[in-house]
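Data first, discussion second: the structure below is written as structure tokens.
Every protein chain of the complex appears in place save one, which is left out.
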Amino acid sequence: MEKKLLKKITGSREASLFLVLVILCMVIQIFSPSFLTAKSILDMLKNNAVIMIMALGMLCVLLVGGIDISITSTLALSGMTVGMLLKYNIIHNTLLLFLIAILVGAICGAIIGFVVARGKVLPIIATMGFMYIYRGLAYLIARSQWASAENLGGFKNFALEKELGLGILNNVIVIVLVCYIIFFAVMKWTRIGRRIYAVGSNPEAAAVSGINTKRIKLLVYTLMGMLAGLCGALAVAVYSSAQPNMLYGKEMDVIAACVIGGVSMSGGRGTVAGALLGSLILAVIAKALPLVGIDSIVQNTVKGCIILAVIIFNVVAQRMMQKENLKGREM
Amino acid sequence: MAEKSGRTISAQAEQSWKKSLLSWEGMLVFLFFAVNLLCMIISPSYKLTNVLREMPKYLTEVFLLLPMAYILILGEIDLSVGATVCLSATTACLAGNAGIPFPVVILIGILVGTACGLFNGIAVSLFTELPSMIVTLATMIIFRGIAEIALGSGGSVSLKHNEGFRALAGKIGPIPYIFFAVLLAAIIFIFILSRTSFGRKLYAIGSNRTTSFYSGIHVQKIRLVVYSVTGMMAGISAMFLVSVLYGANTTTGTGFELDAIAMAVFGGISTAGGKGKLTGAMISAFIIICLRIGLGQINMNPQVILVILGTLLILAVMIPELLKNRKRKQA
Partner (left out) sequence: MSEYVLELKGVTKIFPGVKALDQVHFSLKKGEVHALMGENGAGKSTFIKVITGVHRADEGEIFLDGNRAEFKGPKDAQAAGIAAVYQHPTSYPDLTVTENIFMGHEIVNNRMIQWKRMTQEADKLLMQLNADFKAADEMGTLSVAQQQMVEIAKALSTQARIIILDEPTAALTKNESEDLYRIVDQLKASGVSIIFISHRFEDMYRLADRVTVFRDSRYIGTYESGGITNGELIKAMVGREIKDLYPKPEVKTGPEVLKVENMSRTGYFKDISFTLHQGEILGLTGLVGAGRTEVAESICGITKPDSGNVYIEGKHISIKHPADAMREGLVLLPEDRQRAGLILTWGLGRNLTLPIMGKYAKCGITNEKKECETAKQLLEEVDTKAVSIFDPANSLSGGNQQKVVVAKALSQEMKVVIMDEPTKGVDVGAKAEIYQIMGDLAKKGYGILLISSEMPEILGMSDRILVMCNGRLSGELDRGEATQEVILQHAMERSSQ
């Protein structure tokens, strides 16, 4: 019975990740006793909310075998839109601003989806191009200015208040939770979720069985854009400013979170739980490094090495499993 | 052989002037002249001497275009070239400031670049299941991360003694050395690609890796060589870049991979592999360079230029695909 349980834990990617996360937290707790306090954890969640939410969108994109490196540019574009609307006193309603941000993101994502699905452009190339286009547009909207805390007025309080959380949880954390719950439900319990997995696992079979792969791809990139747009407004609130270079280079964090979380870059494999655990582990590692005496300047190199190590580990593990399977075949 | 039909097969290739003119390369030549005309109209200072003076900075990227074309023809992609340039330039500057003699500094710079390329090559040829996009995405982060660590908290380094590098930026008459270097490199790369068996093997691998392997081609060895050469060319590019910038920082080389891919794709090299000629890529390189110089002279917002480049990249990939579809529907 024990052996079976152990096998189940190591067999499930999510379970092993959970174990890793627990171990990491315990190690950090030893070095920094104030780590596992409610305030510290909630702060960490709030600061990483943007990465965590976008990891959900990246999950879906990766599941269909694509990739999107333009997400932070979309985020910047929608964030600057919100910032400028506030700065020039055009709109002040928080809900309306969020909706506008999501809409901007949706349009950005839909264009990418169209180019990838109908234009048949490789996702890496398409999103590389849009990364520059959207970032450039963000700068253009800014017109060499940026929206500082005073310009934002009451909007920045969104990140401090607990309205949505019924007075208990911070707004931002509530949004993260809501997103994760929605995506978990959709991926597990709806037919659309199944179709997304199918398109990534075997595109030809999916097309032959009548699934509209183009529409699914368009959907997935639009979703990614919407989440990036949402995070644009969120980032403005959390960081109390809107600048065109917001989250520059952070798209790698989102990809790293998914890769660590066991999402396959060739499609068809990965879960919402994995994305969650991956982004949590990434956040925890970022916090842990300074405690072990590793400067934050090393962070990028560490992230890159982790991504490389994880994908190589995946390959090695798969090769070993195949070898085992072959041994099992009686000759 | 009994009962042959006595059929003869022609070994004569069809030649036609019309075909050459209407080909993608022909169109590019036309575009080159059109762009130059446009620049002359919008910018009063667009004169030959001025253009020659500003070109070296952009010509450094052509060193990256040549091996990137090889990689695209193989059906792969290398996102880490910009980061390799950054690391190579950083190492060279630091070495120069540490008092190491100039020729050794150059050697170090090129070796660092080659080492980065070799790392990529070993990773992709040992773990053939890993797509080059993901590996080079990770190494992109790692290489630039190492440069960040080396540069420390300042984030940049400037050359203390720049006699050596200034010599590198010298001229013969009105034409800087780098022109000749680029020309030489281009001739070598174009010759190898179009007239040697090595070049044809690249096309073969990009068109059908399985058949190439079955036909006795050393696929993994060739991939290793191409990635290493890419690294080496990035090192060379970095040396010329330092001779223009006299320093390096954490953002050196950003966007170089986009430029290299854009030039290659615009020049007719397909991202799917197995197709395209370097001559077209060279023409499109100069189109993009002249465009950039012209737009820069009228002080166009650098972000707008990025938007234009991003759009060009996507159009360059989409248009041939759409044309192919229309041809197919007509057939």
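Think of it as A and B in the order they're written, each chain with its own count starting at 1.
Simple rule for what comes next: a contact is a pair of C-beta atoms (placed from the backbone, for glycine too) under 8 Å apart; a residue touches a chain by one contact, two chains touch by 3 or more.
In this text, all values refer to a predicted model and were calculated from it rather than measured experimentally.
Enquirer: Using the touch definition from the top, which of B:49, B:153, B:210 or B:299 touches the missing chain?
Expert: Considering the complete complex, B:210 is the one touching the chain left out.
Enquirer: In the whole complex, not just what's shown, which of A:64, A:86, A:198 or A:242 touches the removed chain?
Expert: Result: among the candidates, A:198 touches the missing chain.
Enquirer: Going by the contact rule already stated, which one of A:211, A:286 or A:311 would touch the omitted chain in the full complex?
Expert: Of the candidates A:211, A:286 or A:311, A:211 is in touch with the missing chain.
Enquirer: Given the full complex, what residues of subunit A touch the hidden partner chain?
Expert: 188-191, 194, 197-198, 200-202, 204-206, 208-211, 264, 268-269, 323, 325-331
Enquirer: Under the stated touch rule, tell me which residues of subunit B contact the chain that is not displayed.
Expert: 1-5, 7-14, 195-198, 200-201, 204, 207-208, 210-218, 274, 331
Note that in this section only the chains that are shown with their structure count from here on.
Enquirer: Please tell me the distance, in whole Å, between the geometric centres of subunit A and subunit B computed from their C-alpha atoms.
Expert: The answer is 31 Å.
Enquirer: If we count contacts the way the header does, which residues on subunit B are in touch with subunit A in the complex?
Expert: 77, 79, 123, 127, 129-131, 133-135, 137-142, 144-146, 148-149, 152-153, 255, 257-258, 261-262, 265, 271-272, 301, 303-307, 309-311, 313-314, 317-318, 321-322
Enquirer: For subunit A, which residues are in contact with subunit B within the complex?
Expert: My answer: residues 67, 115, 119-122, 124-126, 128-133, 135-137, 139-140, 244, 252, 255, 265-266, 297-305, 307-308, 311-312, 315, 318.
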